[in-house]
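Before we start, here is the structure in question, set down as structure tokens.
Every protein chain of the complex appears in place save one, which is left out.
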């Protein structure tokens, strides 16, 4: 049972970013590998504010806004001119972008490890389960974010428009939808989710610029398992990845935990490419 | 085709021109070129800068006092990226392009071992800090000096500490890298010698992870009375956090460089109770404090820059060796270093004092900022004083110091 | 009485022009059928009016406002609606959502939806189904409903009956005719089933090799003896 709670706690960190990743994929049909670096930037942004004395949640808000702006800027500068290109080329460019962002952080902040000034407290226990207030906060915020995005997509005009553009961008433009503006809204939303996930990861880990690859793999695995057609599927995918990693360490062998994300991706893509909740998505 | 040929030639020209410009412009007679290779990125990132800063400070000081043999010392700094593949390429540049006489400051044992064949082949001196027990195996020409005791010596001290505090059953955990691997073996061996034993199997985890919850859970489930975690600060902080958050109440034992100021700031007063030890700079010793002030740090009675002080000694020894040997030939310098370090002779703590001794023709014994600096035949430290601490009220409180003699 | 006016219009997809020097008008309340052999450029002409293909020469305006410079979604806001032949619904959205999304920027979405359901009553019984799951006929009806959500004055319809069973073809064309009668919309339709289309059209335009060959009242053209030859491209 503790394993399940731990899996959910890890999933809670990955879920928002996985949803954002799927949003980007459904809108532009490419896998953005820089998600890890964007999360790290979110963590540093939140830490920066926290360092100035602001409480962590305000740092988190700043990270969300900063993440949104950064993704929009990176889309305009790097990905916009390459719109027509194949998924593979865009993946390569996103890896290069990830290297750049990491090193800009290293240039600005150096390589020392950082952390929020958060008192480290022993856990509370409840029905044999051990958890700390932070874990509750992380799970709570993550569920809130997932539901909020779900509600936005399902019930609001913008949500419908986003799903429409994701489904068929040319039809959307014929039907009078301002596709460029809707795409921008989608990017801002995804960037905000990356910033949020970055802040949540900062609560857990030492904040340092070497995390990007380690963060990117489970997020992409969660998105693919959840089904690249459906953003909400990504949240479910995150729980599955979290559980798979917990079980690997407990029963198989800890040093191979890094491979779990990849094995899961390979299995899903080979057996059920549309993942759990997704619909077959035709790709470039 | 035309464009690419022009681009290739111009970029090759840049590669050729740069070092020549460096050599001609700087000094009347050729300067003494020293390579400083420290981990500025990758796993060792948090520790590299203090080493390269120490090198730069010493070189600046020596040049201000007339350099070595009247020649200016030129320092070329490279990033080892805590990765042997990148380190080998950087070392090639230092050796073949910059023609360095020595490469100082490597930190990760995999890097020091990685560039060793290259340095041995080019007869380039290596002075570094590393603790893997495999380091001496790579040297066949007596051209390496290591300012840090090997894991064997380290493990003996920590095993003493554990047993003295009543922990005979200790679990071991660490990242899957060469440092932790050899530390795990030595710690298990020395614990057995003292009648204790490792709880379960030494537990290795994958460094650089998105979360360490699962690893901590594994350790908590074993519920050992104490755990020795041999991690770098980048993985020790999250693992420690998850252990506390997971409700582990046993004793945590680790290495001092994992619980420096950055760790205490990150974890706050939950750091109290941690037992840690390592070959440590003699707090309060004059040479250690001179080093700290040289790099602009006010001594605070705490363990500070435990790697920076070793880099300080690396550079002093190298330059004093050259001054004494009156040459930059590695073998002559190495012999000189052995005499300077092991003595017997007048105690000296800085390059200036040493230089005065050389001019006066009297023998000297260099007493460094990081340790008394006495080397064995294979370039490893003879003995090193260890300090063992307990974190109380956010401060490192000294419990005992032992001198662990690696030669037994 | 809105008028969509084309004068000497040429268009293509960026390469060589496919449509050359076409002039015609489509007024509200009338159905104009565009017929001609396959590859005559019928769809290209229609798409150029919608902004999906590129107008390379001539002018295109509705009630005086020039459309050539406007993007598809700007043209949609000027009252020109285009129904593509296929992939004309958002498969992952429900029919209701398809309709609501097609009225972007208007605040009386609910009223418009009722209006459209009034015009196309069959929509009512599969409003909550995902558009991807509909049958051919239902999907075309939903697509038509989506185009009507922006209350267009001119409707450009690209082969609405493609892939439909024969009886559904008549039904769809009747609905279109009904629309022109009830809500005064002008419809320009490209249709393979020429005979069925002409039967319901007011005027017809024949396009061969991208050029306007004949134009005139639908009944008159249908009656012409060599109409079949004309239509199948073996020039008279």
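When the chains are written out, they are named A, B and C in that same order, and each has its own residue count from 1.
Throughout what follows, a contact is a pair of C-beta atoms (placed from the backbone, for glycine too) under 8 Å apart; a residue touches a chain by one contact, two chains touch by 3 or more.
FYI, contacts and distances are computed from a predicted model.
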### Summary
Answering from "Multisubunit sodium/proton antiporter MrpB subunit", "Amino acid/amide ABC transporter membrane protein 2, HAAT family", "HypC/HybG/HupF family hydrogenase formation chaperone" or "Phosphoribosylformylglycinamidine synthase subunit PurQ": the UniProt protein name of the missing subunit is "Amino acid/amide ABC transporter membrane protein 2, HAAT family"
### Neighbouring displayed chains - absent chain, whole complex
A, B
### Query
From the list B:117, B:200, B:261 or B:301, which touches the chain that is not on show?
B:117
### Chain not shown: contacting residue from A:5, A:58, A:72 or A:100
A:100
### Task
Just name the one of B:190, B:206, B:234 or B:251 that touches the chain not displayed here.
B:206
### Task
Spell out the interface residues on chain A facing the chain that's missing from view.
30-31, 78, 81-82, 85-93, 95-97, 99-100, 102-104, 106-107, 110-111, 213, 217, 220, 224, 253, 255-256, 258-259, 261-263, 265-266, 269-270, 273, 283-284
#### Entry: Contact set of chain B toward the excluded chain (per top definition)
1, 3-4, 7-8, 11-12, 14-16, 18-20, 22, 38, 40-41, 45, 48-49, 52, 76-79, 81-86, 88-90, 92-93, 95-97, 110, 113-114, 116-117, 121-122, 132, 134, 137-138, 176-178, 181-182, 204, 206
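Keep this in mind: only the chains that are shown with their structure count from here on.
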### Distance from the mean Cα position of chain B to that of chain A, given in whole angstrom
37
### Task
Go ahead and note the Å separation of the Cα centroids belonging to chain B and chain C.
77
### Task
Quick one: report the Å distance separating chain A from chain C, using the average Cα coordinate of each chain.
43
### Interface hub residues of chain B, defined as touching at least two other chains
none
### For chain A, residues that touch 2 or more chains besides their own
none
### Summary
The residues of chain A that touch chain B in their complex are 2-3, 6, 9-10, 13-14, 106, 110-115, 117-123, 125, 130-132, 134-135, 201, 204-206, 208-211, 213-215, 217-218, 245-246, 248-250, 254-258
### Query
Considering the complex alone, what residue numbers of chain C touch chain A?
50-52, 71-73, 76-77, 82, 84, 87-93, 97-98, 100-102, 104-105, 132, 146-147, 150
### Message
Under the definition above, what is the set of chain B residues touching chain A in their complex?
### Response
40-43, 45-46, 48-49, 176, 203-206, 208-215, 217-218, 221, 233-235, 237-238, 241-242, 244-247, 249, 262-263, 265-270
